[in-house]
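Quick one: the structure is below, and I'll ask about it shortly.
The complex is shown incomplete by one protein chain, all other protein chains being positioned as in the whole.
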Amino acid sequence: MTVTSQPAAVVDSSSDVGAASGPVVDLAIELAGVRLPTPVMTASGCAAAGRELAPFLDVAAIGAVVTKSVRLDPRSGRATPRMVETPSGMLNSIGLQGPGIDAFLATDLPWLVSHGARAVVSIAGGSLGEYAELGRRVGSSPGVAAVEVNISCPNVENRGLVFACDPFQAARAVSAARRGIPRDVPVLAKLSPDVTDLVSIADSVMEAGATGLTLINTTLGLAIDHDTMRPVLAGTTGGLSGPAIRPLAVRCVWQVHQAMPDVPIVGVGGVRTGRDAFEFLLAGATAVQVGTVVFHDPSAPHRVANELQVALAARGLRSPAEAVGLAHQPRPRPEGTDD
Amino acid sequence: MTVTSQPAAVVDSSSDVGAASGPVVDLAIELAGVRLPTPVMTASGCAAAGRELAPFLDVAAIGAVVTKSVRLDPRSGRATPRMVETPSGMLNSIGLQGPGIDAFLATDLPWLVSHGARAVVSIAGGSLGEYAELGRRVGSSPGVAAVEVNISCPNVENRGLVFACDPFQAARAVSAARRGIPRDVPVLAKLSPDVTDLVSIADSVMEAGATGLTLINTTLGLAIDHDTMRPVLAGTTGGLSGPAIRPLAVRCVWQVHQAMPDVPIVGVGGVRTGRDAFEFLLAGATAVQVGTVVFHDPSAPHRVANELQVALAARGLRSPAEAVGLAHQPRPRPEGTDD
Amino acid sequence: MSTGPLQLRGRVLKLDRVGDYQHLTLVAPGVAERTRPGAFVALAVGGDHSATLLRRAFSIYRAKASGVYGGTVEIVFAVHGPGTAWLADRRPHDEIDVIGPLGRPFALPKEPVPCVLVGGGYGSAPLFGLADRLRERGCSVHMVLGAASESRLFGTVQAKRSAQSVVVTTEDGSVGTPGRATDVLPDLLARTNAAVVYACGPMGMLSAIAALAEQHGVWSQCAVEEQMACGVGVCMTCVLPVRGDDGVVRMVRSCVEGPVFRGDRVLWADAGTIPAGTLGAPRVGGHA
Partner (left out) sequence: MSTGPLQLRGRVLKLDRVGDYQHLTLVAPGVAERTRPGAFVALAVGGDHSATLLRRAFSIYRAKASGVYGGTVEIVFAVHGPGTAWLADRRPHDEIDVIGPLGRPFALPKEPVPCVLVGGGYGSAPLFGLADRLRERGCSVHMVLGAASESRLFGTVQAKRSAQSVVVTTEDGSVGTPGRATDVLPDLLARTNAAVVYACGPMGMLSAIAALAEQHGVWSQCAVEEQMACGVGVCMTCVLPVRGDDGVVRMVRSCVEGPVFRGDRVLWADAGTIPAGTLGAPRVGGHA
C-alpha cells in the first residue's frame, strides 16, 4: 500500500498561470506554535486515521492528519444508510463509529507517528467526564501534534443538547478536555455553524482554554427518499458538507477573524482546490482542512497544497502566512473612480 | 411579451415513469385558507413582481406569485457586484432594491390582479413602525392573496440585529405587520435558518399572529475574489441560496412540522424539480416556492408543478395534501428483516 | 406576437474555433425572427445536474430566420470560466437551453446618417447585423475593431463587407494601428461626420467612447456587459446607475432596460457604486 499515485482530479487554476514567474513560496506554517509543512490537512472523519490515504499521498508531507473523532469506548456507529449525495455536497450520519480511545492510542496513533505524520487527534465525548478522560488519555500520549475537540455531540447530561450550540456548555467541554492536555500541545475547538451567534461561542471556548478554532463542522440537514417517502438516513438528520457549504464556512471564518484577529483558525468546509484554500486564508484562516473532497479525490490534501502554492506565487505572496486575513483590509477603490 | 414558451430545462423524473397509470392528481391546495391551483409559487426576490415571467409561464396558472420584498420607501439597493455563483447555488446581496410600497401598490399589484395571479405580497421593514405601516397599506389593498413578512432585515432600532434571529424581535415585527391586515388575509412569517433554535422562533411568530410560516430565507455566506483578494460582494456577506442549501431547508421544514404539525408551512430552498417539491411536502410543507432555480429556468414554477403531478401519481397519491408530512410516519421495517 | 423572448431547447449545429474565440451556431427556431441587433441570448450551462446554475449571456452575432435546419442563432465567445468551458465542449446535436432574444437592441437612426461602429474584442459580434440594418436604411457605416492582439479580434474580414471603411487596432500592434480603438475614434468621427457611434466592448472602452461622442456632439449607443444572474429582469443583479428622462438617477437593470444604453445617460464613472442622489440611495443597509 505504498504505491505513489499519478496526478489527480480537479484542477482549477486558470488565472494562476504565469506563476512560474512569481516568488518561491514556502508552504510551511506555524499553527498555534506547531510547525506544519503545508497549511492543508485532512478533516476529521474524512481520512479515518490516515493509513488508508497512504496509497494516494505521502502522509508525512501533508500539513497534518486530523483523525476521525474518537470516543472513550468502541462505537458501532449508526445503522445504514449513513450518507446521501446532495447537490455539490453530501449528508452523513455515521454516528462516530470507532475503536475507542484505547485501541486508537495503541494502533492508530503509533502508525501516524512512525510514518512521520503530524497527528491532530480529534476527540468527542457525550459528557464532561468523557471529555476530561479523553483529554487525559490523549494528553499523556507521546506524538500528538495537537488535539481537536469536537463539541458537535449531544450532551447526554443536558437533554441531549449539542455542546457546540451553547456558549456555556461548549466552554465546559473544552475546559474539561484541556485540563489533561500539556500546555505545549495546542487544543483546537471545533465549532458548529448552526448557531445564532458564532462569535460568542468562539469567545467562550477561547476563554475556556482553547488555543485555536476549527471552523466549521457540518451544518444539519435532511433528505427524504422519493420512493420510500421516509428520511434517507437511518439517523434521520445528517451533517451537510462539501463545496455546497463553502460560502457558509468562509463566512464563519470571516466573522470570527474579524472579531478575534489573533486567534488561530483552521478553516474547513468545501475546500476542493488550492483557490478554495486561498479563499479561507484570505478570510482569516491560518490553515485549512479538506473533508468531503477527499472522497472525490483522496490525493486532495496534497494536490490542494500544490495548487495553493501556485495561487500564492501568482499573486506575489511568499508564504501562506502573508495571505491570512488579507481580505479584511480596505477594498481598493472601485474601478471607474479616478480621483 | 405573452408568447408561450417551449418545454424547458431540467427534468429529473426517471423513477416516475408509469405515472400514466396512477390516479388523476388534482394539484390544487388550500394554504391557510387560500385556494391555490398548484402548490408551487415563486420565491420573493426571484420573480420581481411577476411581470417579467409572463413570456415563460402563465402567471395565472402557477400557485402564486410572491413579490420581491417591498420597503416603505423606494430603495436603490446595494452597489454591485450583487451576486456570486457558488457550487450549486449563489450568494446575493441586492439590498432590497425596489420602488417603495406606494409605487408597488399603484403598479405591480394591479398588474398581478388583472392577470389573474394570486399575489402574495412580501413586505420588509427596518423598524417596527415600518412593519406596522406596511401592514396597514398592504392590508387595505384589494387583491392581496396573502402577505409574507420578511423579517430577515436588520432592525435599525436594535443595533442592526436581524429581526429573524431573536424570538422576541421576530414576534414584534410580525405582530406589528399583522395588526393592519384583515383577518381573512393569511400572514406568512418568513424565517431565517441562521439561528440556534428555529422552533422557538417559529413558535413565537405564530403566537404573534402569523397564519403560517415560510421556511427558509437564505443562509449567510461570503465569497472572496481570488484576484482582488477582497469579498466579491459590495455588501461583503450575502445570502446563500439554491440546491446547495436544499438539505438545510428540508431539515428546517422537518423540525418545525415535527414540533407544530398544524402550522401551514411553505417550503423554500433549492427546489429544482418536481421531486424536490415532493421532498418538501413529505417533510411537512403544504406548498413550495422556487427561487434561484427561476434564474436557471424561468419556466420552473410551471414545470416543477407538472413534475410534481407525475411524482404524486406514480406513488398513488391523489393530491399534494396527501403527501404533506408523510415522511414523519414510522418507517417500514428495514429490508432483510422478514418477521 | 413575434416580440418577447422564447425559451427552448436549442441544438448545436456547429462549433468552430475563430482566433481565441468559439463560434457557436444553434438551431433555435423562432428566435431569429424576433432578433434585432444588440439583443442577446442567455444559455443554461452544465447540464441537468449542473453545479453552475446561472445562465450565461452572449450577444447574438447572427440570426437566420430559416434554413435547412430551421432558424439559427450564432454567438461568439471566449472561454473564461466553467460555463464557457462547458459550452466549448459541446458537439453537434447536443442540446442547450436557450432564452432569447433578450434586452433592448440598438436604436436605429430615422435618417440615413453616417454611423461609426466600434467593437472591442468579441464585442464586434453584434455589430455586423447592426451594420446590415443601417445600410438598409441608407446609412453609411464605418467600423473600428480593437483588441489586445490579433487573435482577440473578431470579424475583420467580414467587416470589410459590412462597412464602407474599417480600422483595426491592436494594443500590441500585431496587426492594424497600434493602440486602442478609442485612439482612432476622434479622427474617424470628424472625417465621417458621424451622427451616431455604436459601441460594444469592455466598460472602460464604452465609458471613453461615450465621453468622446459627447465631445463631438454625436449620439452614442453603448452595449454594456454587467454580471447577470437571470438575464430576464427578475433578480436585480445587473444594475447600473443611469439618468432617466426626468433627470433622476436610478439603478436600472441592464438585462431588460439595456444592454444598450444611450452613452450620455450612463454614469460611467459611478458604475459599481450607488452615486449620491440616486433614487432610494443607501441608508443603513438591510441584507437581502
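Every chain is named by a letter (A, B and C) in the order it is written, and numbering of its residues begins at 1.
Definition applied: a contact is a pair of C-beta atoms (placed from the backbone, for glycine too) under 8 Å apart; a residue touches a chain by one contact, two chains touch by 3 or more.
Bear in mind the structure is a predicted one, so any value in this text is a computation, not a measurement.
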item	value
Sole residue of A:Pro23, A:Pro110 or A:Pro154 that reaches the chain not shown, by the stated touch rule	A:Pro154
Residue, one of A:Gly100, A:Gly143 or A:Gly180, that touches the chain absent here	A:Gly100
Residue of A:Pro39, A:Gly209 or A:Pro243 touching the missing chain in the full complex	A:Pro243
Residue ranges of subunit C at the interface with the undisplayed chain	46, 48-52, 82
Subunit A residues that touch the omitted chain in the full complex	1-3, 5-12, 45-48, 52-53, 55-56, 68-69, 71, 73-83, 85, 87-90, 92-98, 100, 124, 126, 150, 152-154, 156, 160, 162, 220, 234-235, 237-239, 242-243, 292-299
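The definition used in the following text is that only the chains that are shown with their structure count from here on.
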item	value
Per-chain CA centroid nearest to the all-protein CA mean	B
Computed distance of Cα centres, subunit C from subunit B, in Å	34
Averaged-CA centre spacing for the pair subunit C and subunit A, given as whole angstrom	45
Separation of mean Cα positions, subunit B and subunit A [Å, integer]	33
In subunit A, residues with contacts to at least two other chains	87-88, 243, 334
Junction residues of subunit C - those touching two or more other chains	49, 51, 271-273
